[in-house]
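The complex is shown incomplete by one protein chain, all other protein chains being positioned as in the whole.
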Amino acid sequence: MSVKVSVVYFSGYGHTKAVAEVVAAAAQAELISISSEGTLADNDWETLNRSDAIIFGAPTYMGSAPWQFKRFSDDSSKIWAKLGWKDKVFAGFTNSAALNGDKFNTLLQFQTLASQHAGIWVGLGILPASLKASSRNDINNLGGFSGLLVQSPADAGADEIPSGDLETAKLFGKRVFDIAEKFVK
Amino acid sequence: MSVKVSVVYFSGYGHTKAVAEVVAAAAQAELISISSEGTLADNDWETLNRSDAIIFGAPTYMGSAPWQFKRFSDDSSKIWAKLGWKDKVFAGFTNSAALNGDKFNTLLQFQTLASQHAGIWVGLGILPASLKASSRNDINNLGGFSGLLVQSPADAGADEIPSGDLETAKLFGKRVFDIAEKFVK
Amino acid sequence: MSVKVSVVYFSGYGHTKAVAEVVAAAAQAELISISSEGTLADNDWETLNRSDAIIFGAPTYMGSAPWQFKRFSDDSSKIWAKLGWKDKVFAGFTNSAALNGDKFNTLLQFQTLASQHAGIWVGLGILPASLKASSRNDINNLGGFSGLLVQSPADAGADEIPSGDLETAKLFGKRVFDIAEKFVK
Partner (left out) sequence: MSVKVSVVYFSGYGHTKAVAEVVAAAAQAELISISSEGTLADNDWETLNRSDAIIFGAPTYMGSAPWQFKRFSDDSSKIWAKLGWKDKVFAGFTNSAALNGDKFNTLLQFQTLASQHAGIWVGLGILPASLKASSRNDINNLGGFSGLLVQSPADAGADEIPSGDLETAKLFGKRVFDIAEKFVK
């Protein structure tokens, strides 16, 4: 029996959605979109409950995930009260306009949520490309560790995300799938 | 001319409101309540814009401030884009049922928001009471530094917050007022 | 073949050592002590390299792990450069005099180190005891999630650590062992 992965994300302007799709394809995951009101459909909660691994995705707004993602997190407290997601594998990715832009803090928010749910956290697992010759077309050029970092400049469309970040997204999705499979089988 | 301090908070069940009132009294501050939908009235935004110091307050839910507080943070991005709150003094407090309960992370969220707004951060400024004889009636018995920590057990009413935490709240409010006055005068 | 767990820790005054011993017994782990100069013996590095799971332990001094632990972390950069610890299971615990005392930040330091090493992070996995009737003799009374939190008052000896924290340490050690076994088998 195959492992079941879900990507639950909020996207404000389509960039995070584009990344979520790349991650989900590589992780063989079901895509769950958080609505503009921060809600999920009932069957989305059931999908998450049945998942072996859950990947969180959101942009970084004002230093952390948008309120819609937080509303989803708050709503998960009913599950938390019974540790309903115990021992699931968790991972996360975030996108913002600046190279750095406090993205670490959004990943920390995801990690902390996963720990509250008694989960297992998987990071990016790839060394950074940080030489003088490195470019935004390289794998993990941003240099993330606890999760996947993506940058899309403030005036860039969802189709203009640096190719290196999207390649990194593929490897990240595959990694979460592989770890979940190793853990669950 | 006197210094102007505001306390902007979200309270889910009344405990954070009780703390906010103690802090505000000591800081000679105006109280601004974030609604259950995460919104402020227009004149509340004007009050914040005119404030010399802004104190953030929220419980810790699932490892960070509730979505209503985050919605307020996200909505402040319009002000951020013009650095409209630059050089204001900021501080924060949080409350949760557990002694620790990832409260540090909520204060970090507040600090990060303040830094994004180009503000000045003031912590608690009081050594912890951490001896064997120390009790929940002592000043800073929880041992916070970057802000005020309050605990109210899961089955305690808003009138059952430990007296030491409320005394700490008074000193914290006074400290923010004093620092703001020193900074603004 | 059984799973191999190591506990690598620095203890300043014996309290963290006492906790490390409890954790190690429950995790069937080898104990590795970081010296007062922040060094390990060569065969200690080999033990870590052969481990399926590594548990970090240190007190919280001035808001993070002591310099001796950081020296160990810095020295692990040679292993990092080849991702020699990739996919190992990691976990962590910290002790300080205050109930809160920025212990979250030390666990974050451990988590970040684990993510840099491309590891898998396991938290405490236990709901907090946070009712009015809860006491320091209860399991997870401090309310930690991303790892094990222990408090020993500033004037308490290593034999005076609250019994609830030590019981939590046992469950934490067992959890890391179980997760490592599930992951490695």
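Labels for the chains are A, B and C, by order of writing; each one numbers its residues from 1.
Basically, a residue touches a chain if its C-beta (ideal position, glycine included) is under 8 Å from a C-beta of that chain, and two chains touch if they have at least 3 such contacts.
A quick note: this is a predicted structure, and the numbers were derived from the prediction, not measured.
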Contacting the left-out chain in the complete assembly, out of B:45, B:72, B:145 or B:177: B:145
Residue of C:35, C:49, C:77 or C:163 touching the missing chain in the full complex: C:77
Contact residue for the chain not shown (choose from C:8, C:108 or C:124): C:108
Contact partner of the left-out chain, one of B:38, B:57, B:101 or B:123: B:123
Residues of subunit B in contact with the chain not shown: 81, 83, 86-87, 108, 111-112, 114-116, 118-127, 145-147, 179, 182-183
Subunit A residues touching the omitted chain (full complex): 63, 96-105, 128, 130-132, 134, 141-146, 149, 151, 153-156, 160
Positions on subunit C contacted by the hidden chain, ascending: 38, 61-68, 70-71, 73-74, 76-77, 80, 102, 105, 108-109, 112-113, 115-116
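Basically, only the chains that are shown with their structure count from here on.
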Chain located farthest away, centre of subunit C as origin (C-alpha): B
Distance between the centres, which are taken as Cα means, of subunit C and subunit B, whole angstrom: 31
Inter-chain centre distance, subunit A versus subunit C - centres from mean C-alpha coordinates, in Å: 26
Two or more partner chains touched - positions in subunit A: 108, 112, 115-116
